[in-house]
Each structure stands twice: as structure tokens, then as C-alpha cells.
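A protein chain is absent from this complex, but the other protein chains hold their places.
The letters A and B name the chains in turn, as written, and every chain counts its residues from 1.
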Amino acid sequence: MAEASPYAADALIPHTVEPHPVTGIPNGKLGIWLFLASEVMLFGALFSTYVVIRTTAPHWPPEGGLSSEILNVPLATVNTAVLITSSITMVLSWASLKMQNLPRFRLWLGSTIALAFVFLVIKYFEYTHKFELGHYPSHDNFYAVYFTLTGLHGVHVIGGIIVNTFLLTAGSRMWATEPERFTNRIENAGLYWHFVELVWIFLFPSLYLL
Amino acid sequence: MATTHETTSHEEFKKHLGKYYVVFVALLCLTAITVGVSYLHLNRPLAITVALIIACVKAGMVAAVFMHLLDERKVIYAVLILTVAFFFLVLFLPMFTIVEGSTV
Partner (left out) sequence: MTAPTTHGATTHAGGNEHSHDQDHGHEHAHGHELPFWRKYIFSVDHKMIGLQYGLTALVFLLVGFSLMMLMRWQLAYPGRPLGWVGKLLGENAMPGGVMAPEFYNQLGAMHGTIMVFMGIVPLAVGAFGNYVVPLQIGAPDMAFPRLNMASYWAFLPGGLLMIYSFFMPGGAAQSGWTNYPPLSVLTQVPGQTMWLFAMVLLITSSLLGSINFIVTIVQLRAKGLGFWRLPFFVHAQFVTSFLLLLAFPPLEAAAVLQLMDRLAGTSFFLPTGLVVSGEQLKVAGGGSPLLWQHLFWFLAHPEVYVLILPAMGIVAEVIANNTRKPLWGYRLLVYSVIFLGFMSFVVWAHHMFMTGMGTTMSTFFQTTTMIISIPSVIILTCFLMSLYGGAIRFTTPMLFATAFLPMFAIGGLTGLPLGLTASDIYLHDTFYVIGHFHYVVAPGTIFALFAGIYYWYPKATGKQMDPTLGKIHFWLSFLCMNGIFMPMFFQGMAGLSRRLYDPTIYAHGRAIQSLNVVISWSAWGLFLAQLPFIWNFFSSLARARAVENPWSATTLEWAAPSPPTHGNFPTPPVVYREPYEYSVPGQTSDFHPQFAGEA
């Protein structure tokens, strides 16, 4: 039993799968929500930066005009739709596991990863277009905010791709041994992925539209 | 949804699935609305208010349904209430202080 895994430590730990009688959740659920809490504070500070820089600027964007004229709203709208779609495929992959349907789980989680890649590719085109115009983060604080905030969001998307790819491939072996724990893992990965979408829901209007 | 054997939990799940699709469509519609509104070129305070309200509704739907917050346990709510309080602190107090300082 415990000897099977080199990191046998979890074998001893209560509530890795079965919920705690008082809190009603297993450890992982609380852990992921605490992690998201810290992420909320991270993006809170970044939005705070945006608010401070914007309220103290004489004009926004500093070079004049409107944000929606500088940034590519149609592409970003498509990207929003892509991310929303990836969110529902994520939740469907979890639901498939709940219904004991592993092939369908693979299909939905695979689509989630594919959509995340689509998001990054579109982002890549947006970025390179700006660079071609010579608009680097140093151009002015509008671009600094735009590149830093979307860049950090992009890093979170990449993080999601890595986690989901692991769960689709090597990580999915757990389904054979501990199906409930694996289903919980997918739910937790989903919580993270929805949070990444949630951040984008605020980033999109505040950067592109306002 | 071609499941081979139906059980009660599967039935329950189908209801959930319906909810997910409703939210999905609503999110797409709200995205279209917020982009559409931006082309009206409302004055800034109004535009910001409208866009933020739409964003909050969208975020609320994602959190409530996709992230299952609607039927989550109390301990999660406790963590989130604390976080939201401090989120608003870090979001607004620096701005208040810096703006007040720059007008002295």
C-alpha cells in the first residue's frame, strides 16, 4: 500500500478524499480556494496599480484617443468567447468524470487545452502587431499596464495548460486507482481555470473598452 | 448525452449540465452587449459603470455556477469574504491616499 509510492506521505493523511465531517470538504478543495484567495490579492494589487496610474493621469490613454481605438477590440472579443467556451468545456470534463465517462472527459479536457492554445495564439498576434508598430511596454503607461496585466494573465493561462495537460496524460492514471480523488482534482483544476477566465472578464472591459 | 446506464445521480447531473449551457449562452450574450455598449461612446463615468456592472454579473455567474459557489460550504465563504474585504482595501486605499495627497 504505502510502499507503492515514493512519496508515501499522503497515505497517512486524513481527508485527502473523504470530506472533513465539520467543514464538509476534502483538503484539496480548501487548498485551491486559499490559493485563489491569494490570486485575488495579486490581481487586486495589479488592478490597484491600474486605478492609481489612471486616476492620476491627465488623459487616458496618455497618447490621446480611446483605448478601443488603440487595442484590437474584435480580436479581444473573439478571445473572450474562446475563454468562455474553454470554461464550459472544463466544467463538462468534470461532469463527464462524475458520470463515469472517461473518453468524454478526455474529449472535453482536450478541447479546454486546445482553446487555451487558441487564446494564446490570438494574444500572440495582438502582441506582435503592437511590436510592429513600435509600441513596446515602455511606450507609455497605457502599454505598460496593458502588457503587464495581460502578460501575467497569459502566464496564468500557460499554467492552466500545464496543469490540464498533466491531468489529461500522466495524471489521469489516478482514475484507475482513486477515481473520486481524481474527479476532485479535475474540479480543483477547473476552479483555477474558471478563475483565470474571471480575471479576463474584468481585464477585457477595463483595458479594451473603457 | 448518450450515457449507457441511467441512475438518479446521472439524472441530477443532466440538470446541472443544462444550467452550465444557460450560463455559457448568457456569458456570450453579455460579452456582445458590453462590446456593443462601448460603440455607443457613452460619457466616461456612465460607460465605466455599465461595463463594470456587466463584468460583475458575468463574474458572478462564473463563480456561482461554474465554480459551484452557490452550493459551497461555509468555510469557503468565510475565506472569500475575508479576501474580498482585503481586496477592496488594496484596490482603493492607495488610490484615495495618493489622490488626496496630490491635491493638498
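Heads up, the rule we're going with is that a residue touches a chain if its C-beta (ideal position, glycine included) is under 8 Å from a C-beta of that chain, and two chains touch if they have at least 3 such contacts.
All figures in this text were calculated on a predicted structure; none of them were measured in a lab.
Taking the complete complex into account, A:A37 is the one of A:A37, A:I88 or A:I186 that touches the chain left out. Chain A residues in contact with the hidden partner, per the touch definition given at the top, are 2-3, 6-10, 12-15, 20, 23, 26-27, 30-31, 34-35, 37-39, 41-46, 48-49, 52-53, 56-57, 62, 136-141, 143-144, 147-148, 152. Interface residues of chain B facing the missing partner chain: 75, 82-83, 86, 89-90, 93-94, 96-98, 100-101, 103-104.
Everything that follows uses one rule, which is that only the chains that are shown with their structure count from here on.
Each chain gets one centre point, the mean of its Cα atoms, and the points for chain A and chain B are 14 Å apart.
Interface residues of chain B, counted against chain A in their complex, comprise 3, 9-10, 13, 16-17, 20-21, 23-24, 27-28, 31-32, 34-35, 38, 44, 47-48, 51-52, 54-55, 58-59, 62-63, 66-68, 73-76, 79-80, 82-84, 86-87, 90-92, 94-95, 98-99, 102.
For chain A in complex with chain B, the residues that touch the partner chain are 23-25, 29-30, 33-34, 37, 40-41, 44-45, 47-48, 51-52, 55-56, 68, 73, 77, 80-81, 84-85, 87-88, 90-92, 95, 98-99, 101, 187, 190-191, 194-195, 197-198, 201-202, 204-206, 209-210.
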